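With one protein chain removed, the remaining protein chains of the complex are shown where they sit.
Labels run A, B, C and D following the written order; every chain starts at residue 1.
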């Protein structure tokens, strides 16, 4: 397709990469936190719950700013990490971190809702068959919540494709490194007459999101066919 | 609390009002769409699904811009509506519309996930007892998905409390009319020395969101205690 | 009392609030101020926002509205100007000229700027660097953000060693120092034009526009770091 | 009354059944996996078969040939599922009342209080299903279906989860529904005594196919029909209550023969039917004396069927009706049994226990 310039193609590729890794890396902690919130009983549960929802409640710029403060080179998290050679500043990994954090509440909610509807009687049955808590989770709960995990992943992915405020504030907009589709779209919208160019990128965004959505729907249908029908 | 000025209080009140009505008004269509997506089989289902997710995928500015174009005083939807005396442009109702649309995918997903886990066998049992599809939904499905509806509502509310990009683009940032907490935070962040004031508002945002979250958790616990234990 | 609604670039918020306070006391006219990015406000005015006076951070959007017939060209005035400065976290004064060794200042870090194709401060900055022959050296080292304040934050947080921002933004932040000022001739003049919106030519709007050019108003602008234009 | 034709393919399982049954209680009988629940589901409208027709009391509930397949809620039925399927978010009381409102146009089958008392679920009314025991759930499910004022009751092994004592309490209730209320019932069950006691018509299925259908007396009185093994064989007699004795026995008159059974709470003159299990009948050539068995029926040997095992089923004609006796081949030989031979059938009073005595027939 030659109606997108090379920089725009770069933005598309980068957005896909960022959204993909943001989703993949937030899945394990997302499942863990969702499980803790759904089934755990511990002090500070509400604090964890609040923390997870924070990126939803705060304007994205604030989240981006907090990320900058925390993960910047002198930040309380950034400084020790940079000693280990891990740096998010101005890198695509930072964009992925921002996207992951912004999508985290959506992912956790979806997974948590699924966990809450798994019948504890089945988990009990697995326990009587010798499965420890870990194995009950791995062999019964996890497979049964796959549709919820998929829903959470697709929400996180879609959010990551659209995330702008936190990303640009945290890792700015460096073509080829941190310029995602939304940053590019935003740039076009800032200048008079840029709507046409923005529209092209919006269409690309929508196409990617629709592809991801439909794929996830097909997968979900397969999964629920497998599970469907009750015990 | 005298550490917030009158304009800031106004922003807090307005944000609450906007988030509340955005949530309330999006619940019925949210439940309907979630039900269609979970149980319906119709042409264009994937299109509906894509449409619902659009606000998640697009940068908020784009959504705000589309709303401005569509619902502005001269827009294709705004013009006919204004004849009916309904106007969203540059009013708090417009902020609520923007917030509702931005939170809609989150709400629909949560409700849809819940609907998908309701055992169709219970719905069948209700049907054999004489309940039509509507009544099955109202008396069995709906009460059983209340936790999911609550989760969806709280997500939409939190999102509405934090929504900024679409709102400011659609209805601007007019104190007392469309200046929500995030817009106020943004305004402070745009001027030298505004960080302190912004931080105060961020704290207020977090407090409100935490209150809403904890209330919803308590409610959810009550609900699931009632439902819990299987059939 | 009479009502005037002012849409103004976000960077002028503090100054305008002070001016409005004085104006309201003096005239008895109620002024409502809505601040956001110039592009956002311009589009809203284009789509029929209820603004009486528009103050933009660049001439492009004002030109755009004038061409579209949305502002009254005869009311248009340039209110204040601004200058571009090079900022850092520490270090002595440098002379910003063709001989400036930006690369040395940057080290392995990045140069924080607003979006160089879209946001006025970025556009002016790029123009200045280009005319000084420095752009090619640093082009690949620029971290672009969506507004000047975010660029300032990058430097203030130590994420970027140096940045280019308006003098008005730099002067209030104790964490940054002004390393040098860009020569006036290195970029197009930075002006903040103001105008009355078409069809809103009321007494109130006009008298506010006049007041903005009054001596007390100029003093306030000056105190906020803006450059007072010679008549 | 009920007319069912079904053809349906599930994976490898093939359902192909056609039967009609008169008013009364029709038992679907067959091994696990033979298709009983599938048939009931089709009648309820929950299964849409590849081809089929369901007519109940003259109303066509479905006919794939005419492209009619009424949804479950338009069928006016009550369904007691094999697993209780109570609504977890409603209390027991609300579960029970669920169908009433939708059925308000129809006459009640039984009052709320009556159903609650009969099922012994009064103390559970304000509980939620999550904490009920298996049997408690099933009792609530029975109540819920009855209170939906059904025109046809579908019951899929409703008593399987209940203990004998509770079964003995609820069984007469199904009889009364069948006889007094004249409610047609389609009933799945495995227990031969339950079948014999309740069934007006027996529909026997085997691997998705119809094996046998007919009036309970005929199917059960047929010595060649023993799909559940010879223990389940037994004939059904019709009798009238002749007298209530002081010692707690009730004397019945079955075609002129006096039969003594434990007290039956119905007035003298009431018609009823009783099942005499073939294995409870002893044959004797003389009238025995000094024996604890009180019921002796004279008769003639009508048929002798030797099965694969060591047993034989002997069919007798007696003035009371057709009686089946299950004896060993050895005994049959030792007694020199032959068709036409006069013989006495001896049945203990207690062998005709209340559980096998049906209530009055309408």
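Rule of thumb we're sticking to: a residue touches a chain if its C-beta (ideal position, glycine included) is under 8 Å from a C-beta of that chain, and two chains touch if they have at least 3 such contacts.
On a predicted model such as this, the values are computed, not experimentally measured, just so you know.
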Thinking of the complex as a whole, which visible chains are touched by the chain that is not shown? A, D
Which of D:176, D:190, D:266 or D:305 sits in contact with the chain that's absent? D:190
For the chain that's not shown, point to the residue among D:55, D:97 or D:160 touching it. D:160
Across the whole complex, the chain not displayed is touched by chain A residues 121-122, 124-133, 135-136, 139-140, 143-144, 226-231
Interface residues of chain D (partner: the chain not displayed): 10-12, 30-33, 36-37, 82-83, 123, 127, 131-136, 139, 156-157, 160-166, 168, 190-192, 227-232, 245, 247-249, 260, 262-263, 279-280, 282-286, 288-294, 309-311, 325-333, 335, 346, 348-351, 353, 355
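One rule holds for everything that comes next: only the chains that are shown with their structure count from here on.
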What whole-Å value do you get for the distance between chain A and chain D if each is reduced to the mean of its CA atoms? 60
Indicate the whole-number Å distance between the mean C-alpha point of chain B and the mean C-alpha point of chain C. 35
Residues of chain C that touch two or more other chains sit at none
Each of the following residues of chain D touches two or more other chains, namely none
